[in-house]
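Have a look at this one.
Below, a portion of the complex is reproduced, with chain positions unchanged.
In this document, chain identifiers A and B correspond to the written order of the chains, with residue numbering beginning at 1 in each.
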Amino acid sequence: MKLITAIIKPFKLDDVKEALKGVGVQGMTVSEVQGFGRQAGHTEVYRGAEYTVEFVPKVKIEVVVDAPQEMAVIDAITGAAQTGKIGDGKIWVTDIGGLIRIRTGERDADAV
Amino acid sequence: MEGADAWVLISTALVLLMTPGLALFYGGMTRSKSVLNMLLMNFYCLGIVPLLWVGFTSSLAGNGTGAWIGNFDLAGLSGLDGQGLLFTAFFMTFAAITPALISGAVADRMKFAAWAVFVPVWSILVYTPVTYWVYGLDADTGDLIGFLGERGSLDFAGGTAIHINAGVAALALVLVLGKRKGWPKQPMPPHNLPLVLLGTGLLWFGWFGFNSGAAPGIGGLDLTATALMNTFLAASAGMVAWLVVERLRDGHFTILGACSGVVAGLVAITPAAAFVGGLAGIAFGVVAAICCYFAIQLKGRLGYDDSLDVVGVHMVGGIVGGLLIGFFADTNILGVGDPEAFDEGLFFGGGADLLVEQAFSIVFVLIFSFVVTFAIAKVLDAIIGIRIDEADELNGLDGSEHAESAYDFGAAGRA
């Protein structure tokens, strides 16, 4: 099984979710993160004191899929999350040793 | 227009603001998944109760010919002059906030539909008669005619009629409703303490109107200033006393403690605001804060889940204030000066009569309100059910009961 982790722009979450549904993904886990990268942060000013905020809000998506689905999922995410501007984010893939559905104890492909 | 009228006008606005203030005070103490439910339980009282009040409960609660309940002569705002209309509005804010006080006890687990029915029913069956007993006036002479007021017990702004009444009703209601899932094992700390501070500030601000809004007509500026000063000192002393007690017992000064002490002091001085003077307000604040602090610890032992301590603060604080009147009532205070105005307390040469009378009226209201509220709750529970589903309780009432979320701070919007 594969764990596909994607870091995307927050306002793209909806599109990515729909794209993933489109390729048959039935579950995913999402969290709010802060990203640091090429995309510049912004500056804040409080009573004349200027601060640089180097982190940019991002959304992290984790999807566990059966190995053969890997490419389809990556393509779906890439397609939906791309704006072409710096900061669109990353995707990385990890092998996982097993997936369990807590409710039933089902494993691996059955647990997805 | 007199200065006194201006003060009643603004006092009406001040006490109105106390209900949103209370909503925030309570709302900040709930968990974040049920804060809107708490806000709406409170705010709703400002919607429904005024409609009843101008309809007929104001008339029933205020004006009559017998000892037990008023009549319908002023129903529908009929026959009121400017003063009458103004005081109807002023006391409407009291009628609205009283059931709202109860809501804190039932946090996080009561069906809103049941609350929506409970409030008007309780307002009619409990608040209205109790208010008449304490404040009901003879439609002809204007003298106190409600049986508690007529016997001579004292309750200036609503210790017995409001705080004890609501506090014991809260107890009855939670006994029917049961505990929150996980209580007391699971910690259920306040989700937003700055809101609690804000609510406390608004309550204190409004309480000046609550306790002294009716004073000018009775004792002019002198009595009004007395009531205001008493209110101020009880709040300040309550805060300091609570901070000291918790520091000694728990090792920390807390913002929730400071706010609780303020409210305890304000509750206790409410019945007494125009009957005591000098520095007595400080005594009310200190005694109330200490008693309420310890009263709150009881719920764990006795096993009733009074979620936000309505019993511990309002019932107990009200009782403390009501009884202390038996010691501190003094007809020589600024704004009274008539030795016949009311019985004096033990410390001012009045013997124990007043104290007994205070205890009598407190016990009477405790029993009546408990029994009737318990009955209302049981009937409601039988008919529509008052407790929400377990799953909804775990997920929070904001979603299940109100289809809303209190907060959405995420960059991803609803993600």
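Here, a residue touches a chain if its C-beta (ideal position, glycine included) is under 8 Å from a C-beta of that chain, and two chains touch if they have at least 3 such contacts.
Predicted, not measured: the structure shown is a model, and the values here were computed from it.
**Student:** How many times does each labelled chain turn up in the complete complex?
**Tutor:** Across the full complex in this file, the copy numbers are A x3, B x3.
Just so it is clear, only the chains that are shown with their structure count from here on.
**Student:** Using mean C-alpha positions as chain centres, tell me how far chain A is from chain B in Å, no decimals.
**Tutor:** 51
**Student:** Where on chain A does chain B make contact in their complex?
**Tutor:** Per the stated touch rule, the residues are 10-11, 13-14, 30, 32, 57-59.
**Student:** Show which residues of chain B lie in contact with chain A when the two form their complex.
**Tutor:** My answer: residues 410-413, 415.
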